[in-house]
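I am attaching a structure below and will ask some questions about it afterwards.
Only one protein chain is missing from this complex, and each of the others stays in its spot.
And then chain A:
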Amino acid sequence: MTTTQRPVAEGLFTWPPAAAPLRLIGSECRVCGLVSFPAAATCVRCASDESKERLLADRGTLWTYTTQNFRPPSPPYDGPEAFEPYAVGYIELPGELLIEARLTEPDPDKLRIGQTMLLTLVPYTVRDDGTEIVTFAFAPVEESTHAEQEAS
């Protein structure tokens, strides 16, 4: 059995996954350098309409977080009827921006402000025809793994 996957929106992250390393697709103002996500045609700092695509860092630190313990109103939410609590947070991508995202770890006791987070994809819902709809999320990086990578 094969499962079809589709991104929740075009132009949000690199797709398909096999083609290139996973990155979020942002933009950068050609005039003042402001980084935006999602990609923005106009700059909210200098009002320029000249921007270029910028693939954002896939690793950052958790700036803050919360949990979602009740099913959000539908619409706009189109996750499964059987609701599983999830967490959301802002991840600071150094020198770029802070990004709001789902977190793969739903337990607030296992999340910590300042911990290292890595970009990933999660199938957050399934359509009637079996298609999985995929969105971006950040996953905590084990501290030990992180320390080893820093050391290497």
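The rule is short, and it goes like this: a residue touches a chain if its C-beta (ideal position, glycine included) is under 8 Å from a C-beta of that chain, and two chains touch if they have at least 3 such contacts; residues count from 1.
The criterion applied here is as follows: contacts and distances are computed from a predicted model.
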{"item": "Name under which UniProt lists the unshown chain, selected from \"Glycolate oxidase\", \"Glutamate synthase [NADPH] small chain\", \"Thiolase\" or \"ABC transporter permease subunit\"", "value": "\"Thiolase\""}
{"item": "Per the touch definition above, residue among A:Q5, A:S48, A:Q68 or A:T131 touching the missing chain", "value": "A:Q68"}
{"item": "Residue among A:V8, A:V31 or A:A139 that touches the chain left out of view", "value": "A:V8"}
{"item": "Residues from chain A at the interface with the omitted partner, ascending", "value": "8-9, 12, 34-38, 44-45, 63-70, 72-79, 86-90, 92-102, 108, 113, 124, 133, 135"}
